[in-house]
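The complex appears here without one of its protein chains, the remainder shown in place.
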Amino acid sequence: MADYLAQIRLVLVKDLRLELRSRIALGQVLPFAVLVLFLFAFALDPDGDVLEVATPGLFWVTVLFSAVLILQRTFALEADDGVLDALRLSGLAPSAIFLGKVSALVVQLLVLEAVLAVGVAVLYDVTFSGIGLLVLVALSATVGIAASGAIYGALSARLKSRDTLLPVLLLPLLAPVLISATRGFEIGLRHEAGGGWSWIGLLSVFALAYLALGAVLFRPLLEDA
Amino acid sequence: MTNTTTPRGDAPSAPAPVGTGSTGTRVLGAVALVLVALTALYGLVISPPDRQLGETIRIIYMHVPTVSVAYIAFIITAVSSAMYLWKRTEFWDLLGASSAELGVLFFALTILEGALWGKTTWGTFWEWEPRLTTSAVLLLVYIGYLAVRAIPADARTRATRSAIIGLVAVVNIPIVHKAVDWWRGLHQGRTVMSTIDPEMGGSQLVAMYLALLAGLIVFVWLLIHRFRVAFLAERAADSGLEHAIEQRRVEGATS
Amino acid sequence: MTEAWWYIVAAWGATLGGVGIYATLLLRKGRRLSRVVPPEDRRWM
Partner (left out) sequence: MHHGEIVLLRGPNGAGKTTLLKVCAGLVPVTSGTVEVLGRDLTRHRAAVRRRVGMLGHATFLYEDLTVTENLDFWSRAAGATRDDGRAALVRLGVAERLWDLPVRALSTGQRRRVSFASMVCRRPELWLLDEPHAGLDADGRDVIDELMAEAASVGATVLFASHELDRAEGIAHRTVTISGGVIG
């Protein structure tokens, strides 16, 4: 068990290190996400209260699109120069590779969400309250996005059409996450009573289901897909 | 429907008949046609209008079987996907893929009927009614399955990819259901299913069950044929491949 | 109620027609492929 956790950590550290060296998420995806916040403001009337009302939805739509970009990048790196073959030979358990990658994705997405939250607060004049609920919604949604994204990211990594295929596969799958996370944020931001926990529950079910499925499916995924 | 599902008439006299029909499917096709005709008779003529829905309940007679069959199709795809990853046989791969394609077809029809029903009931083709929304999301999920299926790859790779998507997608079904229910539950309007009179009259019930049964038989008939077409396509691809390898060997020997 | 009947006919027509067209294409494709594939691979005959 300790050995298994060490494997997960090895992959996690390696992925974060790769990100720190290549700076794709930090240097490109993050600016893209902030840019989208500006685009929404241009498209919608910034003086009315449209932006503030729509903030939860805009926030999560931006997260989803950014997540697709991060996923494409991280799995393109794995498909480089025989690395995938090397991973298969490495002696690492496929499920440990999966869980390690998911953890690395969760870390990257949480950083992105934190920056976006600041951006939303400043640009859209949103005051964050009900922090506890918001954090739990964000955490459970992020794990779900990372887990399902890692499955489909690995699946499309070696395909020539991966750049178009990944969003087509992943975004419909994430529809319930978008619905739940947006509703959860609405409730948190507006201090509405109750309801928030059931959305967190649903997000957790999504996250756990895809974590379990990914852990099982990553072996055939690495070997044959 | 009437002329297309008809068995192809007399068995060809040639020793190797052409097509994907067999005695079994011809009988099944005939049964399906009779059931469809009976459904039309009960659904359009004999059964009275609904107390609440009026005549539009007749759209529901088409809606219920298509949506049920679509879900059955996706469950078959999921089971086949799991069986493929376990057994690694072509049968499960082709069954899963055939079933997924039919599921997408029936889901598309479901959404179309839903839109027509919505137009008569709400006056608009699209309302964010929970069941229609769920169907639309799931349709998009499974279109992804077909998109991956269409990417050329060797049989094992393609089958593994498809099987993974088949399993990933089926897990999404209950979650999408719950999410959309809770979401739209906030603005509860008239939904397709909840408006049906639970104490449906006799001939209405007959029409509904007939429609379901007809839908099921038509689905089975289509699935068998789709599976055989998929099987033939694999064999045709094999012989094409053998030809290409042979060609390469010849070229290699001369160069 | 006559207006409702238009939509009823459209829904039935779309469903039965959609399945019918699909079935026709399927049978045609099956017949075309059968010509390329040797009979021993068509075990259901």
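Note that the chains are named A, B and C in the order they appear, and that numbering of residues resets to 1 at the start of each chain.
One rule holds in what follows: contacts are C-beta pairs under 8 Å (C-beta built on N, C-alpha and C of every residue); 3 or more make two chains touch, one makes a residue touch a chain.
Remember, it's a predicted structure, so these values are computed and weren't measured experimentally.
When you scan A:L26, A:L92 or A:V168 for touch with the missing chain, the hit is A:L92. Contact with the chain that does not appear here is found for just one residue of B:R156, B:H177 or B:R235, B:R156.
With the whole complex as reference, residues 6-7, 10, 14, 17-18, 21-22, 77, 80-83, 85-86, 88-92, 223-224 of chain A touch the missing chain.
Here is the rule we go by: only the chains that are shown with their structure count from here on.
Between A-B and B-C, more C-beta contact pairs are found at B-C. If each chain is reduced to the centroid of its CA atoms, chain A and chain C end up 41 Å from each other. Measuring from the averaged C-alpha position of chain A to that of chain B gives a distance of 32 Å.
Inter-chain centre distance (chain B to chain C, centres taken as mean C-alpha positions): 12 Å.
Chain B makes touch with chain C in their complex at residues 1-5, 8, 15-22, 24, 36, 40, 43-44, 49, 54-56, 58-59, 62-63, 66, 105, 108-109, 112-113, 116-117, 119-120, 218, 222, 225-226, 228-229, 231-233, 235-236, 239. Taken in their complex, chain A has these residues touching chain B: 148, 151-152, 155, 159, 161, 165, 168-169, 172-173, 175-176, 179-180, 183, 198-199, 202, 205-206, 209-210, 213, 217, 220-221, 223-225. Contact residues of chain B toward chain A in the complex are 85, 137-138, 140-141, 143-144, 147-148, 151, 156-157, 160-161, 163-165, 167-169, 171-172, 175-176, 178-180, 182-183.
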